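What follows is a short report on a single structure.
A single protein chain has been removed from this complex, and every other one stays in its place.
Presenting chain A:
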Amino acid sequence: MTPVNPLPQPPEARAVHKSFALRDHRVDVLRGADLCPAPGRITALVGHSGSGKTTLLQILGLLLPPDSGSVRIEERDVWQLSDNERADLRRRRIGFVFQTANLLPQHSALRNVALPRPGDAHHARRAARELLDRVGLAGRADHRPGELSAGEQQRVALARALVNGAGTVLADEPTGNLDADNERRMLRLFRETADEGRAVLLVTHSPAVADVADTVLSVTDGRVIPEPHNSPSPEARP
């Protein structure tokens, strides 16, 4: 699929703080985290469990408000916008891939992919078919998620993330439930996605995912810091 040109700029998190109340305790998860996934690159976000990777991804994806700090798109602080405006930004600019594919089980792969695309149903279906073809699932368009393997479901989820020409793809453990073959296939698709100029942010524990990333960042003590050895060798790419 040819992405919309120019691609929308990715969101940028600046000095983000986020804490959660846990029983009587207050847990500061993020303490001044900065993150801006670069267009045309895969950024891997690593860190131990509970470090705040997913929280940061949700904040960057406009799903969760920060306690302080800002998330900006083209210098606009998105948390100053209305819910509807944020929903529109999510639809037009950001694609999500979840650990479990999170497809609507009652609908076909085709309808799941077309879901975020409003307006003309004919065009939405055509774009969805093209994307399913690209992820190698043209023949499974009419199948429901329950009739697809985990790897196939994740590929449908990636197609859904791209259907609106989003400039940013945020993925949380996208290969966590996949075998090695399907993981490689997904990573190859992420690479193609980044090569088209999109910013791809992968939250992961998987060394294989980190290996294909152009940049590896770690969430440590509530901040985002570069990981050493963050330039993978060309042969590590899928």
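FYI, contacts are C-beta pairs under 8 Å (C-beta built on N, C-alpha and C of every residue); 3 or more make two chains touch, one makes a residue touch a chain; residues count from 1.
FYI, contacts and distances are computed from a predicted model.
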item: Hidden chain of the complex, named as in its UniProt record, picked from "BolA family transcriptional regulator", "ABC transporter permease", "Cytochrome D ubiquinol oxidase subunit I" or "NADH-quinone oxidoreductase subunit K"; value: "ABC transporter permease"
item: Selected from A:Glu152, A:Asp172 or A:Glu196 as touching the chain missing from the view; value: A:Asp172
item: Residue among A:Ile73, A:Ala114, A:Ala141 or A:Leu201 touching the omitted chain; value: A:Ala114
item: Selected from A:Arg91, A:Arg129, A:Arg191 or A:Arg223 as touching the chain missing from the view; value: A:Arg91
item: Where the unshown chain meets chain A, residue by residue; value: 54, 58, 61, 63-64, 83-84, 87-92, 96, 98-100, 102-104, 106-107, 111, 114-119, 121, 124, 160, 164, 172
